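Every protein chain of the complex appears in place save one, which is left out.
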Amino acid sequence: MEQDTRVTWRNRLHNTIYESNTIAGRIFDIALLILIILSIVVVMLDSIQIYRQRYGQIFYMMEWYFTILFTVEYILRLISIKKPLRYVVSFFGVIDLLAILPSYLSVFVIVGAQSLLVLRALRLLRIFRIFKLTHFLTEIDFLKTAISSSMKKITVFMLVVLFTVIILGSVMYLVENGENGFASIPDSIYWAIVTITTVGYGDIAPVTPLGKFIASIMMFIGYGIIAVPTGIVTNEMVNATRARKHGHEACPGCGREGHDRDAVHCKYCGALL
Amino acid sequence: MEQDTRVTWRNRLHNTIYESNTIAGRIFDIALLILIILSIVVVMLDSIQIYRQRYGQIFYMMEWYFTILFTVEYILRLISIKKPLRYVVSFFGVIDLLAILPSYLSVFVIVGAQSLLVLRALRLLRIFRIFKLTHFLTEIDFLKTAISSSMKKITVFMLVVLFTVIILGSVMYLVENGENGFASIPDSIYWAIVTITTVGYGDIAPVTPLGKFIASIMMFIGYGIIAVPTGIVTNEMVNATRARKHGHEACPGCGREGHDRDAVHCKYCGALL
Amino acid sequence: MEQDTRVTWRNRLHNTIYESNTIAGRIFDIALLILIILSIVVVMLDSIQIYRQRYGQIFYMMEWYFTILFTVEYILRLISIKKPLRYVVSFFGVIDLLAILPSYLSVFVIVGAQSLLVLRALRLLRIFRIFKLTHFLTEIDFLKTAISSSMKKITVFMLVVLFTVIILGSVMYLVENGENGFASIPDSIYWAIVTITTVGYGDIAPVTPLGKFIASIMMFIGYGIIAVPTGIVTNEMVNATRARKHGHEACPGCGREGHDRDAVHCKYCGALL
Partner (left out) sequence: MEQDTRVTWRNRLHNTIYESNTIAGRIFDIALLILIILSIVVVMLDSIQIYRQRYGQIFYMMEWYFTILFTVEYILRLISIKKPLRYVVSFFGVIDLLAILPSYLSVFVIVGAQSLLVLRALRLLRIFRIFKLTHFLTEIDFLKTAISSSMKKITVFMLVVLFTVIILGSVMYLVENGENGFASIPDSIYWAIVTITTVGYGDIAPVTPLGKFIASIMMFIGYGIIAVPTGIVTNEMVNATRARKHGHEACPGCGREGHDRDAVHCKYCGALL
C-alpha cells in the first residue's frame, strides 16, 4: 500500500518534469525556461566590467540561487525516473550536470595566479546552460535531416574551398611579400577565408596591384560558388518533399513501395495498384 | 432629397479617396504619393546639419504645410466612410493619425533639457509617414505567403544560429581574454553575429592565432548554412507553384490525378472532369 | 554593270563587318575585340597618376589611333548597310558613336578651370567603349529572361528592403544620437544598406549597446531574407525548364498548346493528341 502511494507520487513527479500535457507540467516547463534564460542573462551581464563592479555581489548571490534550483531539478529528475543511471549518461543528463558543476568546482579552486584562468573558464562554462534549452527544441529534426542528407556533399565542397584558400593564401603571402598584414602563411590563409566567405573585415587587405587583382578573383570565386551549397541543400529539400508526396503504399502484388502518385500498375511486377 | 445629394457627394468623395478607377481617384492617389515622398525627403534633408542651418526655416514651413494637407486627407477619409470608427482603429487609420500627430504634439512640448530627446523622437516619428505608402502596396501578398509558409522553419533555423553565436561568442571572449574589442560576452556575441552573417565590419576582429582559427570556422559555418533558409524558401515556392498548377482531383473516368487546373478533359483517358 | 560591282563589293563588306561566318568576318571580329579591350586598358592605365606622368604622351597618341580606327569602323558600318539611318539611331549605332565622340569633343573644349571637369568626364566616357563588346554578347538572353520574369517580384522585394532600411536607419540615427558616423538620416540609411546587404564596410559602425542590438537584428534580417530573391529566381528557372520540357505541340482538335508530356488526350477538348 505504501509502495503504491510512492509509485503514484513518483509517477506524478515524472509527468510534471518529463511531460508537458498536465497543468503542473506546463508550469514546470515555463518556470525552467525562464530560469535558464535568466541565468544566461546574468552570466552575460556579469561579463560587462561596469556592471560587475556595481552589481557583482548581487550576481554572485543570484548565481548560487540558480545553482541550487538547477541542483534541485537535477535531483528531482534522478529520483522520478526508473533508470537514473541511463539519464546520468544521456545527452540531457550530461548537460544538466554541466549546468551545476562549475559553481561547485569554483569553491574548490584555490585562488592563485595559475587558477585565475581556470576560474574564468569555469565561469564561462555556465553559459553552456543554454544547452538545457534543447529540452524544448523538438522541432529541430527537419534541420538535422536537411543538413545530414547534404552533409557529405557539403563536406567535399568545403574541402575544395579549404584547398583554394590554402593555395591562394600562400600565393598572396608571396605577392604581398609578407607585409601589409600578410605576415605569415596562416595569416594569409585567414585573410583568404575572410575574403572568400565575403565577410571582409578589412583588418588585412591587399595593397599591391597584383595582390588586389588576385583578391578580386577570389571574391568572384566566393560570390560564384556560394551557389553550390545552396543548390545542394535546395535539391535535397525538393527531393525530400517530392518523396513525401509520392505514395509510400506497398504494391498488393509484390509488396514493394516507391510508386509515383499517378501510377496505375506496380512498376516492378505490373499488378494493379 | 437633401439626404440623397449628400450621399451622392459622399459617394463620389469615397470613390476619389478609396478607389483609383476614376480619373479623380488616380489624381488623388498620385498627389498623395508625391506628397508622402516629398515629406519624407524633407525630414531626411532636415537631419543634415548643414542644410538645417541654411534652410531650417523653409523645412519648418513645409513641415506644417504637409501636416495640414495630411490632416485634411485624414478628415476627408473620416467623413467619406460609413463607419469612421472602424477606420480610426484600423492599421491605415493609426498610420494616418501617426503621420500628423507628431507635429501637433511638438507644439505642446515645453522646450527644456529633458524634452529635447522627446522633440527629436517626435521629429523622427514623421519618417514613419513612409508607412502611408502601404496604401499603394497591394502586390506584397506573394511575399507574405512565401515568408509566412517558411516562417516556422526559418525561426527554428534562426534559433540555432542564435545558439551558435552565443556559444562561440562566449568562447571568443575567453580566448581573446576580454581584449581587442571582445570586452564582454554581449560584445563578443555582437562580433559573432557580424561574422556569421558575413557582414564583417572589422570594428572588432580577432588578434590571437586561436581566435583567428575559431573565427575562420565561424565564417565557414556562416557560408555553408546560408544555404538552409534559401533551400527552405525555394522549396516552399516551388511547391506553391506546383500546387497551383496541378489539381488534386481524380479523374472520374480513370481515377488518375495530376491534372492542370484549367483542364476540362482528363489528359489520360479524355473523360470530362 | 558598275552598279552590280558596287553591290557585290558592299555585300562582301557587309558580310565581313556584320557576320562572322567568313574568314574575313572572323578576322574583323577578333581585331575589333582586341582593339576595344586595348583601348579600355589604355584608359585605365591613363588614370594611374604614375603611369600618366611617364607614358602620358604615348597614351595620348594611342588614344587618337584608337579613335581613328573606331571612326573608320563607324563609317564602314554606315556605308555597308542599306538603311544607315536605322543603324545610327539603333542601340549599337549610339554606342559606336559614343566611342569616338569624346575624343573629337575634347578638341573643342577650351581649357579653363570650368572645363576641367568636362574634360575629365569626356575622358571617362571612353570607358563606355566597353559597351561595344555587346556586339559579341549574344548568349545573354537567358539572363534577360530569368531576370525579367522575376523582375516584378524582385522589385516588390527590394521596395520592402528599402522600407526596412529607411525605418531602421532613422531609428539608428536617434539611438546613436547623431554621433559615431550616424551624422544624418541619409548617412544612417546608407549604413543600414551597407549592413542589410552584408557588405559591412565598417566605416560607420554602432557604438552604443542599443545600437549594436538593433544592428544585430538587421544582420539577421539581411541574412534571412536573402533567401527570398534566390527563391524567386530559382523558382522561375525551374518553371522555365519544366515549360520547355512539356511539349509545345498544338492539339489537332482545338489547336491549343501547353499539354503535359505524358498527356494522351487534349485537356481542353478531349481529342487524342
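Going by the order they are written in, the chains are A, B and C; count residues from 1 in each one.
Heads up, the rule we're going with is that a residue touches a chain if its C-beta (ideal position, glycine included) is under 8 Å from a C-beta of that chain, and two chains touch if they have at least 3 such contacts.
The structure displayed is predicted, hence computed values, not measured ones.
In the complete assembly, the contact with the undisplayed chain comes from C:127, out of C:24, C:76, C:101 or C:127.
The omitted chain makes contact with chain B at the following residues, 198-202, 230, 234, 268. Contact between chain A and the unshown chain involves residues 152-153, 156-157, 159-160, 163, 166-167, 170-171, 173-174, 178, 183-186, 189, 195, 198-202, 205, 209, 212, 215-216, 219-220, 222-228, 230-232, 234-235, 238-239, 258-260, 262-272. In the full complex, chain C touches the hidden chain at residues 40, 43-44, 47-49, 120-121, 124, 127-128, 130, 133, 137, 139-140, 142-143, 146-147, 150, 154, 158, 161, 186-187, 189-190, 193-194, 196-203, 226, 229-230, 232-234, 236-238, 241, 261-262, 264.
By our rule, only the chains that are shown with their structure count from here on.
A rotation of 90 degrees, rounded to the nearest 5, superposes the Cα atoms of chain B on chain C. Comparing B-C with the candidates A-C or A-B, the pair whose contacts agree for more than half of the residue-numbered pairs is A-B.
Taking the mean of the C-alpha atoms as each chain's centre, chain A and chain C sit 42 Å apart. Rounded to whole angstrom, the centroid-to-centroid distance between chain B and chain C, based on C-alpha atoms, equals 29 Å. For this pair, chain A with chain B, the centres built from the Cα atoms lie 30 Å apart. Touching two or more other chains at once are residues 198-202, 230, 234 of chain A.
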